[in-house]
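Once you've had a glance at the structure underneath, I'll fire off some questions.
Note that this complex is displayed minus one protein chain, with the remaining chains in position.
Showing chain A:
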(Lines give C-alpha, C1' and ligand atoms only; values in the text may rest on other atoms or scores of the structure.)
Protein backbone atom coordinates (compact mmCIF):
# COMPACT_ATOMS: atom_id res chain seq x y z
CA UNK A 1 0.00 0.00 0.00
CA UNK A 2 1.43 3.36 -1.02
CA UNK A 3 1.27 6.81 0.50
CA UNK A 4 1.65 6.20 4.20
CA UNK A 5 4.37 8.78 4.80
CA UNK A 6 3.88 11.26 7.63
CA UNK A 7 3.27 14.95 7.11
CA UNK A 8 6.04 17.50 7.06
CA UNK A 9 5.42 21.22 7.29
CA UNK A 10 8.88 22.25 6.08
CA UNK A 11 8.49 25.02 3.56
CA UNK A 12 4.75 25.33 4.16
CA UNK A 13 2.96 28.26 5.72
CA UNK A 14 0.95 27.80 8.92
CA UNK A 15 -2.25 29.45 10.10
CA UNK A 16 -2.45 30.81 13.64
CA UNK A 17 -4.18 27.58 14.69
CA UNK A 18 -1.47 25.18 13.51
CA UNK A 19 -0.39 24.32 17.04
CA UNK A 20 -3.99 23.73 18.09
CA UNK A 21 -4.56 21.32 15.18
CA UNK A 22 -1.50 19.34 16.19
CA UNK A 23 -2.63 19.29 19.84
CA UNK A 24 -6.04 18.03 18.73
CA UNK A 25 -4.34 15.15 16.91
CA UNK A 26 -5.08 16.31 13.37
CA UNK A 27 -3.62 14.62 10.33
CA UNK A 28 -1.84 17.49 8.56
CA UNK A 29 -1.42 17.76 4.78
CA UNK A 30 -0.08 20.41 2.39
CA UNK A 31 -2.89 22.45 0.87
CA UNK A 32 -2.42 25.62 -1.20
CA UNK A 33 1.01 26.15 0.35
CA UNK A 34 -0.24 25.67 3.93
CA UNK A 35 0.13 22.77 6.35
CA UNK A 36 -3.55 22.13 7.07
CA UNK A 37 -5.66 19.58 8.97
CA UNK A 38 -7.30 17.09 6.60
CA UNK A 39 -9.01 15.27 9.49
CA UNK A 40 -9.01 14.92 13.25
CA UNK A 41 -9.18 11.66 15.21
CA UNK A 42 -12.98 11.62 14.68
CA UNK A 43 -12.34 10.87 10.97
CA UNK A 44 -13.77 12.40 7.80
CA UNK A 45 -17.03 10.42 7.81
CA UNK A 46 -18.04 11.32 11.37
CA UNK A 47 -16.77 14.90 11.03
CA UNK A 48 -19.04 15.31 8.02
CA UNK A 49 -22.07 13.85 9.79
CA UNK A 50 -21.36 15.85 12.93
CA UNK A 51 -21.41 19.08 10.92
CA UNK A 52 -24.78 18.18 9.37
CA UNK A 53 -26.23 17.24 12.79
CA UNK A 54 -24.63 19.77 15.17
CA UNK A 55 -21.79 22.22 14.47
CA UNK A 56 -18.31 21.96 13.00
CA UNK A 57 -15.40 24.38 13.42
CA UNK A 58 -13.13 24.81 10.38
CA UNK A 59 -9.85 26.70 10.19
CA UNK A 60 -10.03 28.56 6.88
CA UNK A 61 -7.21 30.94 7.77
CA UNK A 62 -5.37 29.93 4.60
CA UNK A 63 -7.95 31.84 2.55
CA UNK A 64 -7.24 35.41 1.49
CA UNK A 65 -8.88 38.34 3.29
CA UNK A 66 -8.68 41.64 1.43
CA UNK A 67 -9.92 45.17 2.12
CA UNK A 68 -10.75 47.46 -0.80
CA UNK A 69 -10.97 51.20 -0.25
CA UNK A 70 -11.10 54.23 -2.51
CA UNK A 71 -14.03 56.42 -3.53
CA UNK A 72 -14.51 54.49 -6.79
CA UNK A 73 -14.09 51.02 -5.28
CA UNK A 74 -17.58 49.83 -6.26
CA UNK A 75 -17.33 50.81 -9.94
CA UNK A 76 -13.74 49.56 -10.06
CA UNK A 77 -14.65 46.12 -8.67
CA UNK A 78 -17.58 45.89 -11.09
CA UNK A 79 -14.98 46.09 -13.89
CA UNK A 80 -13.61 42.75 -12.61
CA UNK A 81 -16.75 40.82 -11.56
CA UNK A 82 -20.23 40.40 -13.08
CA UNK A 83 -21.91 40.58 -9.66
CA UNK A 84 -24.03 43.60 -8.77
CA UNK A 85 -21.74 45.39 -6.29
CA UNK A 86 -23.47 48.78 -6.50
CA UNK A 87 -26.68 47.08 -5.39
CA UNK A 88 -25.03 45.44 -2.39
CA UNK A 89 -26.40 47.09 0.75
CA UNK A 90 -24.18 47.92 3.72
CA UNK A 91 -24.00 44.92 6.03
CA UNK A 92 -24.60 42.43 3.23
CA UNK A 93 -22.38 39.94 1.39
CA UNK A 94 -22.59 38.51 -2.11
CA UNK A 95 -20.95 35.71 -4.11
CA UNK A 96 -18.89 36.94 -7.07
CA UNK A 97 -16.56 35.72 -9.80
CA UNK A 98 -13.38 37.23 -11.23
CA UNK A 99 -13.81 36.57 -14.97
CA UNK A 100 -11.29 36.43 -17.81
CA UNK A 101 -11.58 38.29 -21.14
CA UNK A 102 -12.57 34.91 -22.67
CA UNK A 103 -15.41 34.53 -20.17
CA UNK A 104 -13.66 32.00 -17.92
CA UNK A 105 -13.42 32.11 -14.13
CA UNK A 106 -10.17 33.29 -12.51
CA UNK A 107 -11.53 32.73 -9.01
CA UNK A 108 -14.72 32.84 -6.99
CA UNK A 109 -14.99 35.04 -3.94
CA UNK A 110 -17.23 36.66 -1.37
CA UNK A 111 -17.70 40.44 -1.36
CA UNK A 112 -19.08 42.22 1.71
CA UNK A 113 -20.10 45.85 1.94
CA UNK A 114 -18.74 47.00 5.30
CA UNK A 115 -19.65 50.64 4.97
CA UNK A 116 -16.46 52.55 4.25
CA UNK A 117 -14.83 49.59 2.55
CA UNK A 118 -15.44 46.32 0.74
CA UNK A 119 -14.20 43.12 2.37
CA UNK A 120 -13.28 40.19 0.12
CA UNK A 121 -12.56 36.55 0.91
CA UNK A 122 -10.74 34.70 -1.89
CA UNK A 123 -9.45 31.15 -2.36
CA UNK A 124 -6.10 30.28 -0.80
CA UNK A 125 -4.65 28.85 -3.99
CA UNK A 126 -5.43 32.06 -5.94
CA UNK A 127 -4.65 34.59 -3.23
CA UNK A 128 -1.46 36.00 -4.77
CA UNK A 129 -2.93 36.13 -8.29
CA UNK A 130 -6.13 37.78 -7.03
CA UNK A 131 -4.17 40.43 -5.13
CA UNK A 132 -2.12 41.21 -8.25
CA UNK A 133 -5.32 41.35 -10.33
CA UNK A 134 -6.90 43.79 -7.86
CA UNK A 135 -3.73 45.88 -7.52
CA UNK A 136 -3.58 46.32 -11.32
CA UNK A 137 -7.09 47.79 -11.36
CA UNK A 138 -7.31 51.61 -11.25
CA UNK A 139 -9.56 52.96 -8.50
CA UNK A 140 -8.86 50.25 -5.92
CA UNK A 141 -6.79 50.73 -2.78
CA UNK A 142 -5.98 47.13 -1.95
CA UNK A 143 -4.96 46.03 1.55
CA UNK A 144 -4.35 42.32 2.20
CA UNK A 145 -5.45 41.47 5.72
CA UNK A 146 -2.55 39.55 7.25
CA UNK A 147 -3.18 40.03 10.97
CA UNK A 148 -6.43 38.07 11.19
CA UNK A 149 -7.42 34.44 11.19
CA UNK A 150 -10.58 33.08 9.58
CA UNK A 151 -12.82 30.45 11.17
CA UNK A 152 -15.99 28.85 9.86
CA UNK A 153 -18.62 27.48 12.22
CA UNK A 154 -21.14 25.43 10.27
CA UNK A 155 -24.17 23.33 11.05
CA UNK A 156 -27.72 23.53 12.40
CA UNK A 157 -26.43 24.23 15.95
CA UNK A 158 -23.83 26.81 14.87
CA UNK A 159 -26.06 29.71 15.91
CA UNK A 160 -26.74 28.26 19.38
CA UNK A 161 -23.02 27.68 19.98
CA UNK A 162 -21.77 31.03 18.67
CA UNK A 163 -24.60 33.07 20.23
CA UNK A 164 -23.46 31.95 23.69
CA UNK A 165 -20.20 33.85 23.05
CA UNK A 166 -21.48 36.54 20.68
CA UNK A 167 -25.22 37.08 21.24
CA UNK A 168 -25.51 39.48 18.28
CA UNK A 169 -25.20 36.68 15.71
CA UNK A 170 -28.71 35.40 16.44
CA UNK A 171 -30.20 38.42 14.66
CA UNK A 172 -28.18 37.87 11.47
CA UNK A 173 -29.73 36.42 8.32
CA UNK A 174 -28.02 34.43 5.55
CA UNK A 175 -25.36 36.66 3.88
CA UNK A 176 -25.53 39.39 6.55
CA UNK A 177 -22.18 40.73 7.78
CA UNK A 178 -21.53 42.48 11.07
CA UNK A 179 -18.69 43.62 13.35
CA UNK A 180 -19.30 42.15 16.79
CA UNK A 181 -17.24 42.19 19.96
CA UNK A 182 -15.92 39.12 21.75
CA UNK A 183 -13.87 39.84 24.88
CA UNK A 184 -12.53 43.04 23.38
CA UNK A 185 -11.71 41.54 19.99
CA UNK A 186 -13.56 42.89 16.95
CA UNK A 187 -14.93 39.96 14.97
CA UNK A 188 -16.03 40.42 11.37
CA UNK A 189 -18.78 37.85 11.03
CA UNK A 190 -20.79 36.77 8.00
CA UNK A 191 -23.68 34.32 8.08
CA UNK A 192 -22.45 32.11 5.26
CA UNK A 193 -20.27 29.13 4.56
CA UNK A 194 -19.33 26.32 2.23
CA UNK A 195 -21.26 23.31 3.53
CA UNK A 196 -24.89 23.95 2.56
CA UNK A 197 -25.67 24.36 6.26
CA UNK A 198 -26.53 27.45 8.24
CA UNK A 199 -23.40 28.90 9.79
CA UNK A 200 -20.89 31.68 10.08
CA UNK A 201 -17.48 32.74 8.85
CA UNK A 202 -15.56 34.68 11.48
CA UNK A 203 -12.59 36.92 10.80
CA UNK A 204 -10.75 37.28 14.10
CA UNK A 205 -7.67 39.29 15.15
CA UNK A 206 -4.64 36.99 15.28
CA UNK A 207 -4.12 37.72 18.98
CA UNK A 208 -7.59 36.36 19.86
CA UNK A 209 -7.80 33.56 17.27
CA UNK A 210 -6.64 30.66 19.39
CA UNK A 211 -8.75 31.67 22.39
CA UNK A 212 -11.84 32.03 20.21
CA UNK A 213 -11.26 28.63 18.59
CA UNK A 214 -10.84 27.07 22.05
CA UNK A 215 -13.96 28.82 23.36
CA UNK A 216 -15.97 27.51 20.40
CA UNK A 217 -14.58 23.98 20.80
CA UNK A 218 -15.63 24.13 24.47
CA UNK A 219 -19.27 24.44 23.36
CA UNK A 220 -21.00 21.04 23.55
CA UNK A 221 -22.23 21.20 19.93
CA UNK A 222 -18.85 21.95 18.36
CA UNK A 223 -16.19 19.57 17.01
CA UNK A 224 -13.12 20.45 14.90
CA UNK A 225 -13.55 19.53 11.23
CA UNK A 226 -10.80 19.10 8.64
CA UNK A 227 -10.47 19.74 4.92
CA UNK A 228 -11.59 16.21 4.06
CA UNK A 229 -15.09 16.74 5.41
CA UNK A 230 -15.09 20.31 4.11
CA UNK A 231 -14.76 18.82 0.62
CA UNK A 232 -17.47 16.16 1.03
CA UNK A 233 -19.82 18.73 2.61
CA UNK A 234 -19.41 21.25 -0.22
CA UNK A 235 -19.74 18.47 -2.80
CA UNK A 236 -23.08 17.31 -1.36
CA UNK A 237 -24.17 20.95 -1.30
CA UNK A 238 -23.36 21.21 -5.03
CA UNK A 239 -20.86 24.02 -4.42
CA UNK A 240 -18.04 24.31 -6.96
CA UNK A 241 -14.36 24.26 -6.00
CA UNK A 242 -12.13 26.53 -8.08
CA UNK A 243 -9.40 24.61 -9.87
CA UNK A 244 -11.67 21.57 -10.10
CA UNK A 245 -15.28 22.36 -11.05
CA UNK A 246 -14.57 25.88 -12.27
CA UNK A 247 -11.49 27.47 -13.79
CA UNK A 248 -10.41 29.77 -16.61
CA UNK A 249 -11.87 27.31 -19.17
CA UNK A 250 -15.39 27.32 -17.69
CA UNK A 251 -17.81 30.21 -18.03
CA UNK A 252 -20.22 31.25 -15.26
CA UNK A 253 -23.17 29.96 -17.30
CA UNK A 254 -21.50 26.60 -17.94
CA UNK A 255 -20.72 26.42 -14.25
CA UNK A 256 -24.42 27.00 -13.40
CA UNK A 257 -23.41 30.18 -11.58
CA UNK A 258 -25.40 32.57 -13.79
CA UNK A 259 -27.54 33.38 -10.72
CA UNK A 260 -24.57 35.33 -9.34
CA UNK A 261 -24.80 37.81 -12.23
CA UNK A 262 -27.13 40.57 -11.06
CA UNK A 263 -29.96 41.86 -13.21
CA UNK A 264 -28.32 45.29 -13.26
CA UNK A 265 -25.23 43.76 -14.92
CA UNK A 266 -27.32 42.07 -17.64
CA UNK A 267 -29.38 44.97 -19.03
CA UNK A 268 -29.56 48.71 -18.52
CA UNK A 269 -26.85 51.35 -17.98
CA UNK A 270 -24.58 49.08 -15.86
CA UNK A 271 -24.91 46.03 -18.11
CA UNK A 272 -21.63 44.34 -19.04
CA UNK A 273 -18.35 46.11 -18.43
CA UNK A 274 -16.67 43.06 -16.87
CA UNK A 275 -14.12 40.77 -18.56
CA UNK A 276 -15.74 38.33 -20.95
CA UNK A 277 -19.11 40.14 -20.80
CA UNK A 278 -19.91 39.56 -24.49
CA UNK A 279 -19.68 35.80 -24.23
CA UNK A 280 -21.17 35.51 -20.74
CA UNK A 281 -24.20 37.72 -21.45
CA UNK A 282 -24.81 35.90 -24.74
CA UNK A 283 -24.71 32.55 -22.93
CA UNK A 284 -27.19 33.83 -20.35
CA UNK A 285 -29.59 34.47 -23.26
CA UNK A 286 -29.03 31.40 -25.40
CA UNK A 287 -27.47 28.86 -23.05
CA UNK A 288 -23.96 27.44 -22.87
CA UNK A 289 -22.59 24.38 -24.69
CA UNK A 290 -21.97 22.66 -21.34
CA UNK A 291 -23.60 22.73 -17.93
CA UNK A 292 -22.39 21.73 -14.47
CA UNK A 293 -24.59 18.93 -13.15
CA UNK A 294 -24.50 16.21 -10.53
CA UNK A 295 -23.83 12.50 -10.99
CA UNK A 296 -25.01 9.65 -8.79
CA UNK A 297 -22.90 6.58 -9.66
CA UNK A 298 -24.63 3.23 -9.14
CA UNK A 299 -23.14 1.02 -6.44
CA UNK A 300 -20.58 2.24 -3.93
CA UNK A 301 -17.48 2.94 -6.04
CA UNK A 302 -16.67 6.68 -6.16
CA UNK A 303 -16.05 8.35 -9.51
CA UNK A 304 -13.18 10.66 -8.72
CA UNK A 305 -11.88 13.75 -10.51
CA UNK A 306 -10.75 12.90 -14.04
CA UNK A 307 -13.03 9.87 -14.52
CA UNK A 308 -13.87 9.83 -18.28
CA UNK A 309 -17.61 9.99 -19.02
CA UNK A 310 -19.53 8.48 -21.95
CA UNK A 311 -23.13 8.31 -23.18
CA UNK A 312 -23.05 4.55 -23.72
CA UNK A 313 -21.78 1.44 -21.88
CA UNK A 314 -19.43 0.78 -24.83
CA UNK A 315 -18.15 3.14 -27.50
CA UNK A 316 -20.46 6.13 -27.70
CA UNK A 317 -19.70 9.80 -27.31
CA UNK A 318 -17.14 11.15 -24.84
CA UNK A 319 -18.92 13.59 -22.51
CA UNK A 320 -15.91 15.00 -20.68
CA UNK A 321 -14.77 13.95 -17.26
CA UNK A 322 -15.67 14.17 -13.60
CA UNK A 323 -14.69 17.60 -12.22
CA UNK A 324 -14.86 16.55 -8.59
CA UNK A 325 -16.20 13.44 -7.00
CA UNK A 326 -16.08 11.23 -3.97
CA UNK A 327 -18.32 9.70 -1.36
CA UNK A 328 -21.17 11.61 0.27
CA UNK A 329 -21.51 10.51 3.91
CA UNK A 330 -25.01 12.02 4.25
CA UNK A 331 -26.13 10.39 1.00
CA UNK A 332 -24.32 7.19 1.99
CA UNK A 333 -23.40 6.94 -1.66
CA UNK A 334 -20.84 8.17 -4.17
CA UNK A 335 -21.46 11.49 -5.91
CA UNK A 336 -19.73 13.66 -8.46
CA UNK A 337 -20.03 16.85 -10.46
CA UNK A 338 -19.18 17.33 -14.14
CA UNK A 339 -19.59 19.83 -16.96
CA UNK A 340 -21.80 17.92 -19.39
CA UNK A 341 -22.91 18.77 -22.94
CA UNK A 342 -26.12 20.80 -22.93
CA UNK A 343 -28.19 17.94 -24.40
CA UNK A 344 -27.51 15.76 -21.34
CA UNK A 345 -30.23 16.60 -18.82
CA UNK A 346 -31.02 15.46 -15.28
CA UNK A 347 -32.54 11.99 -15.43
CA UNK A 348 -30.18 10.79 -18.17
CA UNK A 349 -28.01 7.75 -17.58
CA UNK A 350 -24.35 8.05 -18.50
CA UNK A 351 -21.28 5.92 -17.81
CA UNK A 352 -18.00 6.68 -16.06
CA UNK A 353 -14.89 4.62 -16.73
CA UNK A 354 -13.47 3.50 -13.39
CA UNK A 355 -10.35 1.33 -13.52
CA UNK A 356 -11.07 0.43 -17.15
CA UNK A 357 -14.71 -0.54 -16.57
CA UNK A 358 -17.69 1.62 -17.49
CA UNK A 359 -20.06 2.04 -14.56
CA UNK A 360 -23.52 3.62 -14.89
CA UNK A 361 -24.34 6.93 -13.24
CA UNK A 362 -27.53 8.97 -13.14
CA UNK A 363 -27.38 12.65 -14.06
CA UNK A 364 -29.09 14.75 -11.36
CA UNK A 365 -29.66 18.42 -10.63
CA UNK A 366 -27.73 20.14 -7.84
CA UNK A 367 -27.51 20.25 -4.88
CA UNK A 368 -27.46 16.62 -3.74
CA UNK A 369 -28.41 17.62 -0.19
CA UNK A 370 -30.83 20.56 0.21
CA UNK A 371 -29.24 23.67 1.68
CA UNK A 372 -30.49 24.89 5.06
CA UNK A 373 -29.58 28.57 5.14
CA UNK A 374 -31.33 30.96 7.52
CA UNK A 375 -32.97 33.34 5.05
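Here, a contact is a pair of C-beta atoms (placed from the backbone, for glycine too) under 8 Å apart; a residue touches a chain by one contact, two chains touch by 3 or more; residues count from 1.
Operating definition for what follows: contacts and distances are computed from a predicted model.
Visitor: Leaving aside the chains you can see, what is the UniProt protein name of the one that's missing? Options: "RsiW-degrading membrane proteinase PrsW (M82 family)", "Glycine cleavage system H protein", "ATP synthase subunit b" or "Monosaccharide ABC transporter ATP-binding protein, CUT2 family".
Guide: Of the names offered in "RsiW-degrading membrane proteinase PrsW (M82 family)", "Glycine cleavage system H protein", "ATP synthase subunit b" or "Monosaccharide ABC transporter ATP-binding protein, CUT2 family", the absent chain's UniProt record gives "Glycine cleavage system H protein".
Visitor: Out of A:38, A:223 or A:257, point to the residue that touches the absent chain in the complete complex.
Guide: A:38
Visitor: For the chain left out of this view, which of A:123, A:192 or A:232 touches it?
Guide: A:232
Visitor: Identify the residue among A:149, A:224, A:294 or A:329 that touches the chain left out of the display.
Guide: In the full complex, the listed residue that touches the missing chain is A:329.
Visitor: Tell me which stretches of chain A touch the chain missing from the display.
Guide: 1-4, 38-39, 43-46, 228, 232, 299-302, 304, 326-327, 329, 334, 355
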